[in-house]
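Left out: one protein chain. Kept in place: all the others.
So that you can tell them apart, the chains are marked A and B in the order they are listed, and the count of residues begins at 1 in each.
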Amino acid sequence: MLSYTLRRLAMIVPVLFGISVIVFLIMALIPGDPALAILGSFATPDNVAKLRQDLGLDRSLVEQYVVWLGNLAHGDFGRSYSLNRPVIDEVRERLGPTLLLAGASLLLCTVLGLAAGVVSAIRQYGWQDKILTLLVLIGLSTPSFWLGLILVLVFSVQLKWFPVSGMYAIYGGGDTLDLLWHLALPAITLAVVATGVIARLTRSTMLEVLRQDFVRTARAKGLDERTVIRKHALRNALVNIVPIIGIQTGFVLGGAVYIETVFQWPGIGRMLVTAISTRDILLVQGGVLVVAACYVLINLAADLVQHMLDPRIGT
Amino acid sequence: MSATTSASAARPGWWPRLRRNHLAVVGLIILAAIALIALAAPILPLPDPNATDLPARLAPLLSPGHPLGADQLGRDMLSRIIWGTRVSLAVGVVAALAAALIGSLIGIVAGFYGRWVDTALMRAIDMLMAFPYLLLALAIVAALGPGLLNALFAISIVNIPFFARSVRGVTLGLVRRDYVDAARLTGQGDFAILTGEILPNLLPVIVITLSTTLGWMILETAGLSFLGLGAQPPQADLGSMLGEARALVLVAPHVALIPGLVILLLVIGINLVGDGIRDMLDPRLGSGGLARPGAATAVAFDAGSPTPEPPPAAAALGVRNLATHFLLGGERHKAADNVGLDLHAGECLGIVGESGSGKSVTALSILRLVPTPPGRIVGGAIHHHGQDLLGLKPADLRDLRGNRIAYIFQDPLGTLNPLLTVGEQIAETIRRHQGKSRSEAMALAVDLMERVRIPDAANRVSAYPHELSGGQRQRIGIAMALANDPDIIIADEPTTALDVTIQAEILDLLRDLRRERGTALLFITHDFGVVADLCDRVMVMYAGRVVETGPVRDVLRDPRHPYTRRLLDCVPVLGQPKRALNAIPGLPPAVNRLPQGCHFADRCDRVIERCRTSDVALDPIGPYRTVRCIRAREP
């Protein structure tokens, strides 16, 4: 296990490196001159040339990348011009809320998706299966930003059960209960699509596993159905489901952009949308890099869980 | 089942198959309706979607002149929705096609050329996949600037990896197929093989991936527009309409909710059709193949089926008139029909037959391990020391399984759970039936492993199946069967997957164990040599029926059924190279289209008129022998 963990850890170095190259390239290949963009159209050629030199734009792409990467390593992500503060500070402030939101909905979609998928599989073609399959289909087809609006209309505006937006109540809030109360609707909305994906995959994987010969062997030993399903079928199915849960994290982190916008959640997603519309490139770059790095770490965790479940991997 | 080859011969076309899937038809209707309206937008009598009419701003539903109301600038919602749908659909389809084309190309090249080409391309794809899906699209839009075309571009790029990976995976599998090698040997070059052999087999995968990601891409482009990063005013797609109306959701909810509803409907339609296409193209799902087998074979006697005669109480296992049928695609496959057998304490009975003869189905029917669906026991009686097994409650059946009657299966890798140690898999059946503690059961498991001659059992007990050789895995299978000291072991081709030297060791082991314990053995095989080596009596099956039974020595020396005789003539015997191998002409009948009368009549050299007119009974021709042939008594 330890050697596998170390090997897997070593493998994320090139991935992180690749991510940084892609982000750098996307930003470096932006059409137009960043110096001109910063200074505006009234800049004199001398000023532009000076700024280009300050920004390192007169050097080769490789040199620029090395300098940029060196700065990253020191935690220097540059300065957001629209907020007029270091990018790293802003990102650090907003990472927590995003991870909280994504984590909560990941928990929801894993638990609900697995449960729905298993029930669907063992009641194949029964009424439970039919209802769940229909719900899953609708869940998979729902635009989450739209669902968020509806939930706000119904549960916040009409029924007043939940707050309309934000992370804490403006007056008198601030405790964990208040946070959970604010978290409920966004987390549920964000979890809907991923729940559908996991439920569907769980159902088909369980059906596949239940047809395997070792399930017949388990039954031939006289084990009861609960043991057959839990100990033999579900465990084998999980080996295939866990990496997909890891990949779903990517969809959840991405989907958080919509949800944070709809619910005014103070996370990185909303920051990115604002940064893109104000063309605050360094802020976009910092946000994308940090979230992508988190995603890589989560996938690493999913791999390690899969390795724990399956003795055949990585030996 | 050999029967499937003939069944698939009459596979219907794609439309009848898709039509059988009602949900897919619903999806197709939704999708066709939306697409038709969107396509017809220019010729429909609609007001200009961008014409502002401030007096009518935020008009509610069903207002005069504005059936779906009007937005914050008084623009007609119905017209805007229809034109917006057009844009959303077009962008989604173009993005999907572009991603499919580029992704598939990358996948094919990587899978076909392999080596460093594959490594380089797939590492690049992995890098794209290392980003959270939407975030990469956001980064691209951030670089290119907001706009519908840029959103399309971004969504396309982030979907390329899905196509590249699934197409590469399938291509890798296809390249290793024998028919691709065969094409090389017939002188075809790389290009001819790619276009002629591989691409036609890849198309279903590409279509499946396309139909399952199209809905997704429409959702994501709408999402980017919702965030204000896609369609820019005055151009509008469904997403941007929703985004612009978001602030007004409290005053005029319909302006925001209707575009979302249309997206939902559109994507549901696409997903339903996509699922239908996938089910149709994925051969594993054909003819209800993915149905979950139940815990025990269903027992549902056919109306009017004769009451079977009771098996003799003296037999350890008695089967009479057993009929196990498979119901596939409305057809009835008589996999085992009217099968009878007696197995006495301590005896070894071999069941011999070719594939499709019903020997395994018979063996699995005894403890009702034939999968339902599609299998079903439709008649007969199975008694174990006088106890009726077909009428048992599930709990009582489970008490018997692995306890008094145990199975050994063919493929020793597939029949063991890959995630549990072999010790745990042996111990679990001991705990189930003897109520021992975990540690006691483990200690017994080590004893059993020693008894089946696994060296270093105390350490091997915590090995996983993949860490053992094929022969050792089968020894584990035998140890599992012996765990509760059963009085009957049913072995279904236990040595077929093994090399001949390993087979000899396993047969030795089974012989010794039988001598030590006096366990009765029901041994299913296709190999007369193995029968001769191990069994006391033999039962020959053909096309679902028993055709001959008797002591091994008598049947092998003097076969009385023409099938047995001619089958023995087909077997090459070591040390007799000059023996003429006389093939039996023709093929066994498909068990869903059995002929009347004798099933072997069409291939038989002794056939007479009477063979085909009426059913042939299994006749006793001596004290211990029965034959299903009307000419068995003739010389």
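FYI, contacts are C-beta pairs under 8 Å (C-beta built on N, C-alpha and C of every residue); 3 or more make two chains touch, one makes a residue touch a chain.
By our rule, contacts and distances are computed from a predicted model.
K.L.:
For the complex's missing chain, which UniProt name, "Cytochrome c1", "Peptide ABC transporter ATP-binding protein", "Septum site-determining protein MinD" or "Phosphonate C-P lyase system protein PhnH"?
P.N.:
This omitted chain is identified in its UniProt record as "Peptide ABC transporter ATP-binding protein".
K.L.:
Would you mind listing the shown chains in contact with the chain that isn't displayed?
P.N.:
B
K.L.:
Out of B:V25, B:L261, B:A443 or B:L556, point to the residue that touches the absent chain in the complete complex.
P.N.:
Once the missing chain is taken into account, the touching residue is B:L556.
K.L.:
Which is it among B:D126, B:D527, B:D602 or B:D619 that touches the chain not included here?
P.N.:
Considering all chains, including the one not shown, the answer is B:D527.
K.L.:
Among B:L149, B:A192 or B:A617, exactly one should touch the missing chain; which is it?
P.N.:
Of the listed residues, the one touching the omitted chain is B:A192.
K.L.:
Among B:N201, B:Q235 or B:Q434, which residue is in contact with the omitted chain in the full complex?
P.N.:
Once the missing chain is taken into account, the touching residue is B:N201.
K.L.:
Even though one chain is hidden, which residues of chain B still touch it in the full complex?
P.N.:
Residues touching the hidden chain, for chain B, are 2, 5, 8-9, 177-179, 181-188, 192, 197, 200-201, 354-355, 499-501, 503-504, 507, 526-530, 532-534, 553, 556-557, 566-577, 579, 581-585, 587.
To be clear about the criterion, only the chains that are shown with their structure count from here on.
K.L.:
Using the average of all C-alpha atoms in each chain as its centre, how far is it in Å between chain A and chain B?
P.N.:
Chain centroid spacing, chain A to chain B, equals 33 Å.
K.L.:
Within their complex, state which residues of chain B touch chain A.
P.N.:
Interface residues on the chain B side: 123, 126-128, 130-146, 215, 219, 222-223, 226-229, 239, 242-243, 246, 249-250, 253, 256-257, 259-261, 263-264, 267-268, 270-272, 275, 290-293, 295-296, 367, 369, 371, 395, 398-403, 406-407, 409, 411, 414-420, 428-429, 432-433, 464, 466, 477, 480.
K.L.:
Show which residues of chain A lie in contact with chain B when the two form their complex.
P.N.:
Against chain B, chain A makes touches at 15, 18-19, 21-23, 26-27, 29-31, 121-122, 124-125, 137-138, 140-147, 149-150, 152-153, 157, 204, 206-208, 210-225, 228, 231-232, 235-236, 239, 249-251, 253-255, 257-258, 261-262, 272-273, 275-277, 279, 281, 284-285, 288, 291-292, 295-296, 299, 309-312.
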